[in-house]
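Beneath this line is the structure, given in structure tokens, with notes to follow.
In this view, the complex is presented without one of its protein chains, the others remaining in place.
Up next is subunit A:
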Amino acid sequence: MRIVLRKELLDGVRDRRALFSALLYPLLGPLLSGLLFGFMADKQRDAAEVPVPIVGQERAPELVGWLEGHGVELVDAPEDPRAAVSEGEVPFVLSVPEGFGENLARGTPAQLELIVDGSRNDSRAAVGHIQRLLEYYGHDIASRRLLARGIDPEVVRPVVVAQVEVASEQELAASVFAFVPMFVLMATFIGGMQLAVDATAGERERGSLEPLLLNPVPRSAIVVGKWLAAVVFALGCVILTLLCCVFVLEYTPVRDLGLSLDLTALALVGVLLAAAPMALMASALQILVASFARSFKEAQTYISLLVFVPMVPALIGMMTGLERTIGALLIPGVGQQIVVERVFGGEAVGALDFVLPMLSAIAVAAACVWLTAWMFRRESVVFGR
């Protein structure tokens, strides 16, 4: 068994395609999403610093003063504000129409124009920022007018909605970073994929299975060796993915989203511990499915479909959250998702949380390996149908 394992690992390491998928995935997935989130963070931060292009400053000296008092830099708007906005030169233009000052002084509604292009996603943050500022300005004036008439401004605010945030900062971060568990759990499927196909369907297609089985070694030992080789690749992929995720979270602008994850070494070990049984199960499933397939290509197709298995609970987890019940913990894949999510969320994780999904995953893995060994004993499988 150890001999088979060593040979398959050597073979796998030399297989550029296997290495490629095991190495590239962890680099690509988290780094890409890291860049994406970093980009979002940048936009949000920039929104507050965007200078405000304004037309007709002189008609509203009070507003100008108020805005400048709130740290806003005002600049003259381009010649043709509408064209400039629709072409994306500036995210928006604030225009003060004639008569704004007079209307304001008379106490009749004074109109301001905000020229925006709603189809531009990249200017949304900046537009939102200026809108909020202008609303504040309006509230400010309203309050002062009411006070001047001797009315408590609170009268016009019959209902106050206060958002009570119950998620701890870490939990909030975890919900944003729900993609991390998904990446980690998907890594268990992607890491050993090529190797599993190559060691089963590939072995038969190459015609090297028959000589291999001629050695006085039990079929189960051969299957277990191949399975463990795929597991090693899967775990390597998981570790790399984790490291990449940590790197992305720590060293890229993702931090500026105001979310921080306290990823201690212990938490990382916890994630690994939760993901390891998943790797056992993923590789066992792949070996089984690939042995069923009639050809290398067919096996590859089936196995790429298998990748969706961990995605289902991950997506549910991201959308609605997964309930932590004994039953859910016992479903392989779902249990791991819950545990990894909780470890990332900085929540307390008990021994039970680890043991239940581990047991179910190992049970599935054992069943798959046993079935594969059984198939390797069948002539119709060994010689192709």
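In the analysis below, a residue touches a chain if its C-beta (ideal position, glycine included) is under 8 Å from a C-beta of that chain, and two chains touch if they have at least 3 such contacts; residues count from 1.
One rule holds in what follows: contacts and distances are computed from a predicted model.
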Omitted chain (choose from "Putative ABC transporter ATP-binding protein YbhF", "Carbon-monoxide dehydrogenase medium subunit", "MoaD/ThiS family protein" or "MaoC family dehydratase N-terminal domain-containing protein") - UniProt protein name: "Putative ABC transporter ATP-binding protein YbhF"
Residue, one of A:214, A:326 or A:348, that touches the chain absent here: A:214
Residue of A:106, A:132 or A:206 in touch with the missing chain, whole complex considered: A:206
Residues of subunit A (touch criterion as defined above) contacting the omitted chain: 3-4, 7, 10-11, 14-15, 206-218, 379, 382-383
